[in-house]
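To start, the structure itself, in structure tokens.
The complex appears here minus one protein chain, its other protein chains still in place.
Naming follows writing order (A, B and C), and every chain is counted from residue 1.
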């Protein structure tokens, strides 16, 4: 289990979003960033790498965007919805594109199947957080 | 001078955005990410740090989002507007918020004045890139 | 549960380190990066922030170094010990310094206690991985 929920529970001020929804998003972002980093690398080791360049590029983008979103979402001090909301929206977008691309290779490459699952869960968790945020 | 333009000029395929506009955005993103990292740290060393917590938080978010956007913008392989456009939009948003916050302290803290300038230039360069992208 | 072990199990080639040790390090790095990002932000919201600037700086460094190390450790393609080993050593060093600093505030700030635990576990997991690597 990660420390996300514990860290939120020890935050010294109030924050106005459900801590469980926020912790779930943080964990999903963290898991998706790692899965995408690994999937890009897995694709790079496939013999048919030339057919997986779109998947690699999507996974690299998704890892970078999830990592940035994870950090923004982990901060509560002087929360600014004008920053967090568009970043979450960008993350939803890349998780959808990357999940779609990985799904195309899911039957042939098990790592793409797992990564697509990580992307779908992260997209959902970010949408849940957007809905829960004031 | 950075390598952004040279790297674009040696890209092995075509890409359909003006290379100078793209290179200018990449450089502005890179400069803004560094300036915000430094400004957060400068604020942390001010005696009145307790009054600068919003500025620190904004600068940390802006550095993270600019770094992710810089990486996405630096990739041309299998370009997907559905990913790049929302990420650029999120970056414009954080540059505006961070630039506004830094500007509030610009008269008192020279590092905030410089950082505000970096944010304004980056916001403009991202908007220019959004306008130039098909 | 994260996807680290699943992603390693679906890697298309062989790699010569124990997958469980590697997956444990990846998870510890991911957890520590998030805990440190959150702890820096928690400290920023404390009234006594001026006394916590060293803790904030250590946490920011630790988050950045863990994130980079996590990505390097997640890649198996064309593994180069000359790159991975010094990066793991740098990560061990920052986890120790950050863990020591957080521990100093552990009795007063619960978030520092949790973060110190994340740093100690990550330091141990990186040392275990260094020992397991050929």
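The rule we apply is simple: a contact is a pair of C-beta atoms (placed from the backbone, for glycine too) under 8 Å apart; a residue touches a chain by one contact, two chains touch by 3 or more.
As the structure is a computational prediction, the values presented were derived from the model and not from experiment.
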Would you list the chains present here that the left-out chain is in contact with? A, B, C
Based on the whole complex, identify which of B:18, B:41 or B:128 touches the chain you can't see. B:41
Chain not shown, touching residues in chain A: 40-41, 44-45, 47, 49-50, 53, 56-57, 60
Against the chain that's been left off, what residues of chain B make contact? List them. 2-4, 6-8, 10-13, 26, 30-31, 33-35, 37-39, 41-42, 44-47, 63, 67, 70-71, 74-77, 109-111, 114-115, 117-118
Go through chain C and note every residue touching the omitted chain. 53-54, 56-58, 60-61, 64-65, 67-68, 71-72, 75, 77-78, 80, 82-83, 86-87, 89-90, 93-94, 96-97
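FYI, only the chains that are shown with their structure count from here on.
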Determine whether chain A and chain B, two copies of the same sequence, contact each other through the same residue numbers or different ones, counting it as same when over half of the numbers at the interface appear on both sides. same
Chain B and chain C, separation of their C-alpha mean positions in angstrom: 27
Would you mind pulling out the distance in Å between where the CA atoms of chain A average out and where those of chain B do? 21
Chain B: positions in contact with at least two other chains: 53, 56-57, 60
